[in-house]
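A short write-up of the structure that comes next.
Excluded from the complex is one protein chain; the other protein chains are retained at their positions.
For clarity, chains are labelled A, B, C, D and E in written order, and residue numbers in each chain start from 1.
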């Protein structure tokens, strides 16, 4: 995560999360600690995982203690085994205790996404197909969810409604056909936006091609139909398979020859990676 | 969800989510629609589920079209079968198309949480134990995650670090024992805050009792030890079981006699409920 | 401007602008008016212009008086003659007086942009070339500046750094060539993003074509070179001419056959359209 | 610009502008750069200009790279010739590339304002008249627009509706005359606020004087009438000329003897100063 | 309070205050009420007072229940006797209970300020002197504190650092004398700003007059010296007495002939007016 660039949005996400958990104060920690104790938190994998979010975790601690330091950290995208230490954070003991839960909530979700993404990526290895995410992310966390997909080896589809055009059935109906829909978009939308059309069968695919779509999404089509679509398009534009893709069927989809396979579950059904922080008090270094 | 009361925070969560997805505009919808078309969105369960978030979905549409209306809606907490219509929203077609994904992202996560919670609640039915959530929520969405737990029949533990005291191992070490830790808290924390102490064995339980804890969390203890804890406490204060609770073992934990069982997975490993919106254009009513 | 969709960002821009001008209060109006007077504001063109921003003006008044009403309004994009009434706003007299300056600041800038854009569009009429804007907008006002360009008949280029890729000289140098730069982008950036490459001569154009660019910007090239570029590309991808385009030379550039011509001056050197508001007190309707 | 004082508002303006352009990320730069490259940006005048906004430019880069450093910078208010280097910024190459456009958008607008202001100031040199700005600024940028006027040698009129009283025709009508209007204001408005009255002729001027105005604005009056006004007022209070002032007629207006001349065009019709940033990669200093 | 004008800032103050008290929810009310109960709140004076803040109270309830209605309300500035009903608010019972404390916190502080101000105003009645407030307000509440002073019959001094100039000892020292200080300000500050100078004795007063100050503050001067100052200034500019003014000595100060007397205690040492809300459940009107 290139902090100098995405930093402002990330900072706002972290602040909102900390405010949600801390509000006017951590009753327990502020009552018990003096405030000048130092501590260390060892981040430990309790199951096999692909790491994502190590910088987000570090920034979360730094939001409470600007001098909190990360060391011995694995890079995002690394595979780690159960029992492995992922990183060590040192800083104010109060900051470590107060931010612990929020920092883990970020990292566990992100690593859960990266871990699942990697499994999909591995499942299609060698086929040429790439795994795409969707907009089915946790509200407010899309930046992190999509980053975690990349850490897992996946590719991002559009970020949001504003950075690409995806013409769906309702748009087509409102415009009176695929052709008119693409035309309206070419006239109104920014030049920079790629125009993708969602189709449900080969007839609609032909319409989309005729209308000059930049990319086509094959929505819930059978493998044979997808194979035929691949044959007809013949690499002129990219094809994306979408709909009910699972670890069980993703390889079969990939072998139809499509360029992209989008998987909503990457971000809408996340299993938190099992990670814990072992916090201990340290003597202040002199 | 009592909107008149929680409305301000909810509104801010919804605005952030819509801004994330819409930014400067929905390229596709704004290029294709005129803006005055009317539409209807039927919310359909595609698997069995416990509904949660129907008002959040409605408010999300209302943020774009203040006159969007909900009808035939099931109440949150209702069980629905695959194929059942959960509600119908009518309003501006553009608003329905633009807010669709965000509204579903909220509702699918919340219903996923309620559905899983209900399974845990059902699993302990008759034992007297109650299912608690944790602070392992998606950053920024705790209000909704915890509401969904209630909709599923669960009970909320503390909301955050500011509304209750939970003295953990590190606090105890810093204070020099359970007794001093509780004392410091009694002196510093607001009178209103309940003081819970986390213990790992029966000896620590005795210390917590002696220190005057209001509630004790039994962390990762074996069923026999928990049973003994229940016997010793004898209902003077509530006992909470915590650590690696699953649908498989939750009944056994409940049968030890503990008052509460907290389950992180309710909110950290959410499987989105399978729900879709069928949007269609309608004629403007006159 | 599709308000139901862009409303949230627009509302924030208007609120910031009003806060800037009103702060803790309009000293003059609040001291002199009772607050329940009604008024009417006639919007008058004092020079020929292309109108843009009429809804922004109305929303600005509505931010102070939710019941302010617009009537007899020309549509954005309309050409108006000096002396023509563009619209009439009725509402609280205090709101009209207090918001007058802010509302005009929006509308005069936007109409100035639309008016200038229309002149460029007229100048290339019949050539097939389209006029593009740039990111050289007033900080904070890009949504409105780009909307005004569309109202004037221009086409938006990318909105910002996040919705399309434009590979410039420095990026090429950092990547070690156009080919590697495009490759890195194809691997990292979202699938949805179109990839444009900036080139300074025909040799770089060939590299960009070989690398698979989706669009090429011809930066400060001579007409002959542009003509040759058009010949070589042969409509496979769109070509954009950029650099020191003025009303004097834009037709010559268009006649080289390029698809797009981008003009920074549309938004960086805006001459406010000459418009005034004639405000008068009215009797309250009963 | 005294940063330690105005810093908070300036910081918010810069953050809004960067967020507008970067959103969730600079697709091109983050895909191509590693993130640790260093660079240097030379700011070059491409036409003669009066510089304004050098600190705003520096702060914009610092918002992405807190260690970005400015050297060899001309002071705001300096006149620079075409081809002259105005400053050099060094820092993270990614930060330079990502913030380039936003930083220039600020500086080019501000220098455009300063340059035009200087021309008006020069035109009235020796007459004793001072050039004032108005509230006709780009919404959200008033702080910077007004600063640039000062850098150009102009004087700020009131900042907004809250820091001074300006009684206009509509206020006078509502109050039932200039006298009652001034009286109401003296009673209601803060003691600190200066009370200026707008008049259209000598009769109204006499009323304003009788009412005890602190300053009078002569709105769209002919030079002879203004001269007579100057004679009658005899320096007891300042007089401001307003309405359709241009570089052609400003000297004539000044020679009537008025104290101030306000010019809307200074900020409502800004021609961006022609400035560019030459960015190059540097080796990291050791 | 002219809501249509100050509404935006007021709304933000009210939202912050409600968020502070409600956060994620009113545990008691949301657990016990169904949410559709109706209620009425009678606002009762429990001691003699001058009312201020009735609209703020109403807006606070409306923030939770947009249809909350105020009736039988006394106007701000009215004197009320112990036992008198000040207003009745009807609306959602849940909204009344949840917002009760915040609404009263506003109104009691504001009425406390108005009540004390009225006593000072009464104490100087007939002398021609007017009572001014200061910037010694509760952080974040200045808009309301200063409004309450006006409701009590006082006059506002400057609102903040940005709307008037007040040259104090440290500024004078930095500039090298009163003359140079006034000169610098005349050159740099907006034309609209009145320039007041703080003086400690008659010699400094003469300097301030010579420098052309618009107003002078006599800081902690003895009555005789103030009387002499009044004699010397002879109504050319207003004089303000400042420093340790109390109800006991304010009349003596006023009788020196000064135009204004500023009293920090009006807002820095507020005694909340004794007011309570009697809330009762009502049947929903049909």
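As a working rule, a residue touches a chain if its C-beta (ideal position, glycine included) is under 8 Å from a C-beta of that chain, and two chains touch if they have at least 3 such contacts.
Computed from a predicted structure; not experimentally measured.
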item	value
Hidden-chain contact residue, picked from the options E:135, E:227 or E:251	E:135
Hidden partner chain, touching residue among E:73, E:93, E:229 or E:258	E:93
Hidden partner chain, touching residue among E:69, E:161, E:210 or E:252	E:161
Which of E:27, E:210 or E:252 contacts the chain that the document leaves out	E:27
Where the missing chain touches chain D, by residue	2, 4-9, 142-143, 146, 159-160
Touch residues of chain A, complete complex, unshown partner	15, 18-19, 22-26, 29-30, 33, 35, 63-65, 92, 94-95, 98
Where the missing chain touches chain B, by residue	132, 150, 155-159, 162-164, 188-194, 196, 214-215, 238, 240, 260
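Convention: only the chains that are shown with their structure count from here on.
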item	value
Chain-contact steps, minimal, separating chain E from chain C	1
Per Cα centroids, the chain farthest from chain B	D
Interface copy of C-E among A-B, C-D or B-E, judged by whether over half of the contact pairs recur	B-E
Cα-centroid distance, chain B relative to chain C, in whole angstrom	44
Chain centre separation in whole Å, for chain E relative to chain D (CA means)	33
Touching two or more other chains - residue numbers and ranges from chain B	22-26, 29-30, 33, 98, 142, 160
